[in-house]
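Only one protein chain is missing from this complex, and each of the others stays in its spot.
Then we have chain A:
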Amino acid sequence: MSKTVSFITKNFGKYDVSSIGSYMECGGFDALKKAITLSGEEIAGIVAAAKIKGRGGAGYDMGRKLAQAKSVIAEKKVVICNADEGEPCTFKDRMLLENDPFNLIESMIITGYTVDAEDGYIYLREEYCHLRPLLLNAIRQAKTYGFLGTNILGKGFNFEIHLYSGAGAYVCGEGTALIESIEGKAGRPRMKPPFIKQCGLYNRPTCVNNVESLSLLSHILLDEDKEYQTYGMGDSIGTKLISVAGNVKHPGVFEIPFGTTVREIVYDLAGGIDGDRPIRLLQFGGASGKIASSKILDTPYTYEDLKRSGVTVGSGAILVIDDRTSLIEFLQSTQEFFSHESCGQCTPCREGNRHMKLFLQKLADGTHTDKDIKSMKKIAKLMAMSSLCGLGETAQSALVSAMNQFEDVFHVKSSEVQE
């Protein structure tokens, strides 16, 4: 396991996750104490210098996000921790929540301080409801110790954290749908603009961050030796929590330095393929991610190299599929997911997914025509270009990348069916 590192996971197993005292014994809340000696701009600057990209999937520059949130002038601002880890095959945030809950609470308080927010919300995915008691306990203890509430650490800074559970919809991982859900409405994304950084939860400027992005914050603040900067490759600095699953021998969450090759991840960390079978495909970043063939194995896991190979880091998930599942079966299962999870309000996503599903059935039956393929390419493009939110934009990523990389599978077999 020497290929993994412990930066964001450094607290794992070091303290009793139900005890704030235990957390403080291993340096807990030192980052907050340091943070309050700095200005919000300075903290945003430190994060920007560490070149942290948001870990939710879009990869937005986190330092920039914090600086923008700080610069918005408003009476009340909100910080949200997006713990609706809904991307299939993605479970790295769960490890952070389970093994280091106090660090998340501390990081949220720092974020609130950085951007002048008075309220923080943790939006926990419904399937993680077993983590509610753990988080509620952490919030309660932090409050007892004066890290939450009014006049925190005598600095005149007030901050509360509210825990909110989702109801199971994938789309609520999308920032605006998440906000609608907290507001008690159906989880359907809002149109943008207005952007949530200006008008989000209860119409307040809102800064939404992923669990992993937030968790990094306190470690970065305390990283005076710049250990984080020693990891990584090229512009992809630092480490990344990834979750590997599918037909691998040892599925799990691993903290890797950027630059580890996909082969090292799949064969060394995840133990290789069940029964040492050949790889059919790999999907990166969850169900909304693109797929690749085993040709990608020697690509270093960095934002840039993956992009060059036609995939993205996304949620940090790597799904490995061996030759027992056909490409079409895999695509059908992915499509089934999106056909179920589309919120249905915008035409391209609602109707596009429906037709994608029908097309894949034709493909499975071998009755597809050239015309069908043309139609599907057109629909895939319009979904990506004109859907209201990211769900519709990325729902056909797997299919489109499959069409590019596994062209033979889409070959029209029978000439009779041609029109």
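The definition used in the following text is that a residue touches a chain if its C-beta (ideal position, glycine included) is under 8 Å from a C-beta of that chain, and two chains touch if they have at least 3 such contacts; residues count from 1.
The working rule: contacts and distances are computed from a predicted model.
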Protein name, per the UniProt record, of whichever chain is missing from view ("Autoinducer 2 import system permease protein LsrC", "Cytochrome bc1 complex cytochrome c subunit", "NAD(P)-dependent iron-only hydrogenase catalytic subunit" or "(2Fe-2S)-binding protein"): "NAD(P)-dependent iron-only hydrogenase catalytic subunit"
Contact residue for the chain not shown (choose from A:99, A:294, A:326 or A:375): A:375
Hidden-chain contact residue, picked from the options A:20, A:109 or A:169: A:169
Candidate in contact with the missing chain, chosen from A:30, A:160, A:223 or A:393: A:393
Positions on chain A where the hidden chain makes contact: 169, 186, 188, 191, 193, 339-348, 350-355, 358, 371-372, 374-375, 378-379, 381-382, 384-388, 393
